[in-house]
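Read through the structure below, which is laid out as structure tokens, and then see the notes.
Showing just some of the chains, left in place.
Chain naming follows the written order as A and B, and within any one chain the residues start at number 1.
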Amino acid sequence: MQAVAIVTILALAQFILFSIQVGSMRGKHGVKAPAVTGHPEFERMFRVQQNTMEQLVAFVPALWIFAYLVNPFWGAAMGLVFIVGRFLYRASYVKDPDSRGIGFTLTFLPTAVMLVWALVDALLSFV
Amino acid sequence: MQAVAIVTILALAQFILFSIQVGSMRGKHGVKAPAVTGHPEFERMFRVQQNTMEQLVAFVPALWIFAYLVNPFWGAAMGLVFIVGRFLYRASYVKDPDSRGIGFTLTFLPTAVMLVWALVDALLSFV
């Protein structure tokens, strides 16, 4: 489970990094709290961070349930895909929101695969 | 704990479904990222998804703490109430945001009951 813990910590650290970048965009473009609109570059970074939070809400429980029921090694591996996918998502979204597809898919897919796989595993345990 | 895992997976799958529906409302009404306003139907579905995320942030830890400290079976049962309540919440919110009360209560109550019950149980363990 150590590998799963490390991957979780790295994914949370990435989210904290994105949050810090939202803060520095606030400073750069003079978007004062509580406003969350006002400059396109700020708004894009803010949406990247918000979408990353949405993904984490499903990803973290999915990863741990999968690690316990199925396999911690494959969980950690899919977690690494998630993290790489998020960096791609940020890079493409900030350049052009319409190009966010690949980065989004690379973070969505690991979560979806782990949820379905763990669900099948849990249901089979009742058979 | 298998039943608790299944209910958690179903609640996360419901959240992912709502997220996909936000995406299709973007397409339907031409609300281009990073905008999160622009058409009432999109805004309602977006708020349903955002509120579901807020609820999940408290519900998932509440469910697992309750399952460990008190009872996994009752945890899973309250999780099913949560999921049904969320579907009611979405249906009523999309029709008329002012009618969201019952669906909201059915998702809020299971979380509140599990938190209070688990807190009492944990505090009693120190007596």
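The rule is simple: a residue touches a chain if its C-beta (ideal position, glycine included) is under 8 Å from a C-beta of that chain, and two chains touch if they have at least 3 such contacts.
Only a predicted model underlies this, so the values are computations on that prediction, with no experimental measurement involved.
**Student:** How many copies of the one sequence build the whole complex, if 2 are shown?
**Tutor:** Across the complete structure, the repeated chain appears 3 times.
Everything that follows uses one rule, which is that only the chains that are shown with their structure count from here on.
**Student:** Note the rotational component of the Cα superposition from chain A to chain B, reported as an angle of 0 to 180 degrees in steps of 5.
**Tutor:** 120
**Student:** Taking the mean of the CA coordinates per chain, how far is chain A from chain B in Å?
**Tutor:** Here the centre of chain B sits 19 Å away from the centre of chain A.
**Student:** Please name which positions on chain A make contact with chain B in the complex.
**Tutor:** Counting only chain A, the residues touching chain B are 40, 43-44, 46-47, 53-54, 57-58, 61-62, 65, 68-69, 93, 97-98, 100, 111-112, 115, 118-119, 122-123, 125-126.
**Student:** Tell me, which parts of chain B touch chain A in their complex?
**Tutor:** Answer in residue numbers: 2, 5-6, 8-10, 12-13, 15-16, 19, 32-34, 36, 49, 53, 56-57, 60.
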